[in-house]
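What you see is the complex with one protein chain gone and the rest in place.
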Amino acid sequence: MSRMPLSTERRVYPRRVGYDPTRPRPGLERTAYALFFTALWVMVVLAYGVVPSVFRHYGWMKTPLGFAAFAAIEAVLAFLLASLVALILIVVLRKYLGKVQERVGPMHYGPAGAFQTVFDALKLLAKEDFAPKRADWLIFRLAPAIVFVSAFLLMVAIPVAPGWLIADLDVGLLYIVAVSTLGAYGVVLGGLSQGNKWGLLGAFRAGAQLVSYEVPLAIALLSVGVFAGSLRFTEIVEQQYGLWNVVPLFLSFVVYLVASIAELKSTPFDLPEAESEIIAGYNTEYSGMSFAFFFLAEFVELFLLPGFMVLLFFGGWHGPLFGLDPQSFAAGLLQSLYFLVKVAVWIWIFLWIRATLPRFRDDQLMDLAWKGLLPLSLAGLMVAALLRIFLEVV
Amino acid sequence: MRGPTTITPVPGRTDEMILNMGPQHPATHGVLKVVLGLDGERITRAVPHIGFLHRNHEKIEEARTYIQIITYTDRMDYVSGLQNELPFILAVEDLLGVEVPKRAQYIRVIFFELYRIASHLVWLGTGMLDLGAITPFLYTFRDREKILEIAEKTAGARMLPNYFTFGGVRRDVHPEFFKDVAAFLDFFESRLPDYRALVLDSPVFQARAVGVGVLPKERAIARGASGPVLRASGVAYDVRKAEPYDAYPELEFEVPTRPEGDVYARFWVRFREMEESVKIIRQALEKVPKTGPYKGKVPPRIKPKPGARYRAVEISRGHLGAYVVSDGSEYPLRIKHRSPSFANLQLIPDLFVGARFADAIAILSSLDPVFGEVDR
Amino acid sequence: MSVLGFAVLAGLVLAGALVAVLSENIVHAAVALAFTFFFVAGLYVLLGSPLLAVIQFAVNAAAIPILTLFIIMTTQSRRVRPAAGVFYLVAGVLAVVFLAGLWAYLGAPQEAFQPLGPEGLGVRLLTVTLLPFEVASVLLLLAMVGAVVLARRREA
Partner (left out) sequence: MTELRFKKTTEFDEEVYAVHPEDYRALLEALKAEGFDYPRSLTGMDTGYGLRVVVHLYGMESGKKATVYTDVPYDDPVVPSATDLWPGLEWFEREAYDLVGIRFAGHPDLRRILLEEDWTIHPLQKRYDTGGYLLPDWQPAPWPETPPWEEPEAREEGGEA
C-alpha cells in the first residue's frame, strides 16, 4: 500500500485587512486599547467634569429650564458613556479571554479586532426582535428596559474627581442599593414573562441570588457609611486621604468583592444564565436589541461595581497630584485618570476570576450568602462602628 | 417530538414542573433528551430518551463486506474514533485465525492510548465547560489537536482514521511518528500539573463534585456500567487487564480506582488514566520493534469461518464489545456493537433522582456519553 | 414646576394603582404596583425628602414587588378573575371612610413639614421611637421564623 502524500504545513488563511493570525501585532492592539481608554477618559471628563462644572459655574441649574437642559444633556452623555463602556468592555473581555485561553480573540474588524462590538451591536440591531407567542408581551418588552435603566441610573451617582459629578446625593449609598435592586427586578420579570421554563428557572435563580447578595452588599456599604459618618460619596472619598478604607474595613471589602461578583452574575456565580444548565436562563427568549439591552446592562455594571469599590475602599480619585490644587481643572483631569486606572485594574481582576473558575451550585450560592457573607458583613459593620467610636474618642 | 412524553403530571401535585432537557441542550453532549420532573431545583423523576442519532449501523453492516465495515465502526464513538475499530477487528481476526505481528500490536497500542488521551481531553474540556469554566476547554482542545496531527501524519485522517485493519494496521507509520509521539508526551506531561490545578485542585470544582451523584459498587456492576464510571465506584475492572489484547500483557500499568463513586472520583479516575496512558505509551515506544511487518498474512477475500465471537476492548468510555456472527460468506450475519455509553446512560434515573438540577449536569458530564455510540 | 410635577406624578400614581387593582393578570398587577410605589417615591422627592424617597424606592418599589413576583412564580395560575360586585361595594365603602378621614385630617391645624435627613431619622429611630422600632423588629423576626416553619417541607 503506497503512502498517501501528507502536507505537514499548517493551512494558511487568506490575508485580509486587519486579520492575519500568523502575524500577531501586539503594538497595534496596544495602540487600539490605549485609544479606547483615552476615549473613555474624554467621555468621563465631559460627562462628569465639563458639563456639570459649566452649569454650576453659570448658575444655570437654578432655573427650571436650565435644570431641564442639564438633565437632558447629562442623560444623553450618560447614555453615550454607558454604551462606550459596554462597547469597550465587551471587546476587552473577549480579547482578554483570548489571551488567557491562548488564542487570538476577535481579529477581523478594526485594528486587532477593536471594533468587533460595534459590528456585533449592528448585527443585533438588524436582527428580528422576536417575542414568543406565549410571552407576556408588555412585561417581556419592559424587562430589558428596566435592567438597562437601572444600570444607567447608577452612573449618575459616581463622582470621578472632587466636584466632578452629576448629582451630589446625600444618600448616595442608599441610592445605589435601591437602584441595583431594580436591576434584579428587571431580570426576574424578563425570565418570568417569556413563557419558557428555562426562563422561569433562570428568573428564580436570578431573583434568589440577586436579592440574597443585595443584603451583604448593602451591609458592607453601610459599614463604609458608618465608618465615614456619611452616606455621601464625596465625603467618603475625601476621608480616605492617607489611608484607604480597604485597610481598616478589610472584612467589608471582602464581602463587597464577593457580593459584587454575584451581583454581576459572573463566574463563579453565573447561575442565572448558566448556559450549560438552563440554556441562557432569564434571557433565553430574547433576541435582537432586547438581548443587547441585557448585555449592555451587564457590562455597564461590570464598570460600575468596580467603580463603587474604588470609591468606597480604594480612595476613589486619590493619587499623587504633583503640587496641583485639588480643585483645579488640571488636577481634575489627573484625578479622574487615577479613578479610571484603579477601576480598570479591578475590572481586570474581575475578568481574571471569570476566566478561571467553574461555577457554584445554587444551594451553595445561597449558603455562601446567608451563612458566610451575612455574618461576615455584620462583623465588618461592627468593626466599622468600633473603629468609628475609637477614632472619635481619640 | 419523539413519541409521547413519558412523564405525566401527577393530578393535584402543583409543585412539580416537567421539563424536557434536550435534545437541543448545551450540556447533553449531543442529542440526549431527559424528561425531568423538577420540584424547585430538585429532580423528582428522570426518564432518558435516546436514539436521535440512530442510523442503524448494524443493519447497514450486514450488507457490507468485512473490510468495509471497519469504516463504520469508526463512526460510533467519534471522539475516540480509532479505538472503536479494534473489538470488531479482534473478533474477526479470531474467526479468521490471523496472527498479528508484534510491531503492529505495539503500533496499535500506541494509537489506542493516544486516542484515549485525546478522548479524555475532550471530556475534561467539555466537562469543565458544563461546570462553567470556559478556559480548560480551549487548553484541552489545543493539546488534543497535537494528537490528531500525529494521527493525521500516519493515517491520513484525524478523527475517523480507519487505520487498524485485520492482521495489523493499514500502512506503516510515518518515519517521524515515534519521535513525534515522544515529543508530545514530554509536552503533555508538562501540561498535566496545570490541568490538575485548574480542575481537581480547584475548591469550587470540589464543592461541585465531592459527594455528588454517588454510585454504589454493587449497583454499578449490576447496571453494567464500565470504564471510569465503574472504576470510580471501586471496581478494578479493566478489559486491558481482564482479557488482554494486542501488546497489553507485556506492558505495565495501574488500573486507578477510587471507592467513593461520586463525580469527583470519576473525574479523578479519568485524570489518572491519562497519566497511565502516558506511561503505557512510553513503555511501548521502548519495546516496539523498529523493523518488521506491520500487517500479518490475511487472505485477500475475507471470509471468516462460520461461527460467532465476542471481543471487547477498553476504550476511553469503558467496555466496548463487538459480537460478530459469520455464516462463512463475505457478509456478516449479524454484528452487534456493545457500547459503553449506552450501558452507562442507564444510570441516569439512578443518579439523577434526588439530585439538584445543576448536579445532574455534573453527573451527566462525569458519565461522559458520546451519542454516536449510544444511538449507533 | 412643583405643582406640575405633583399633578403628573399623582396622575401616574393613580393610574398605576388602578391598573394594579383592575388588571386580570397578576404579573401586570404586581408591576403596576411597583410603578405606583416608584411614583410615590417621586412625590417624596418633590416634598424635599430624598432619604424617604430612596427608602421607598428600595423597599416598596423594588424589594417587595420582587418577593411578590416570587410568590407568583411559585403559583400555577397567572390570571385572576375580575373583581365581582361585592368587592366594588367593599372598595367603595373603604374609599368613603378613607376620604372622610383625610378630610378630617386636612381640617385640623398642622405643623410645618420638616423633612428628616439620614442623621435625623437615625436619631429619631433610636430615641423617640425606639420601643415601636424594637417591637416591629421582633414582630418581623417572628414572622420570618413562622414563614420558615410554614415553608418547610414535611417529610413523608
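By written order: A, B and C. Residues from 1 in each chain.
Quick note on the criterion: a contact is a pair of C-beta atoms (placed from the backbone, for glycine too) under 8 Å apart; a residue touches a chain by one contact, two chains touch by 3 or more.
Keep in mind the model is a prediction, meaning the values are calculated, not measured.
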Checklist line | Which displayed chains the unshown chain touches | finding: B
Notebook entry, point to check: If the hidden chain were put back, which of B:81, B:127, B:256 or B:321 would touch it?
Noted result: B:321
Notebook entry, point to check: If the hidden chain were put back, which of B:137, B:237 or B:268 would touch it?
Noted result: B:237
Notebook entry, point to check: In terms of residues, what is the contact footprint of the unshown chain on chain B?
Noted result: 2-4, 6, 50-51, 54, 56, 58-60, 62-63, 94, 219, 221-225, 235, 237, 242-243, 306-310, 312, 319, 321, 323, 325-328, 333-334, 336, 338, 342-343, 345-346, 375-376
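Keep in mind that, in the parts below, only the chains that are shown with their structure count from here on.
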Margin query: From the mean C-alpha coordinate of chain A to that of chain B, what's the distance rounded to whole Å?
Written below: 43
Checklist line | CA centroid of chain A to CA centroid of chain C, Å | finding: 31
Note to self: Give the residues of chain A touching no fewer than two other chains, as numbers and ranges.
What the structure shows: 200, 204
Check: Given the complex with chain A, which residues does chain B contribute to the contact?
Finding: 17, 19, 25-27, 40-41, 128-135, 138-139, 142, 152-153, 156, 170-172, 174, 198, 202, 204-205, 207-208, 356-359, 361
Next item on the list: Quick one: which bits of chain A touch chain B in the complex? Just the residue numbers, please.
Entry: 1, 3-4, 6, 8, 97, 100-103, 197, 200-201, 204, 267-268, 270-271, 274-279, 355-364
Notebook entry, point to check: For chain A, which residues are in contact with chain C within the complex?
Noted result: 64, 136, 138-139, 142, 169-171, 174-175, 177-179, 181-182, 184-185, 188-189, 192-193, 200, 203-204, 207-208, 211, 214, 231
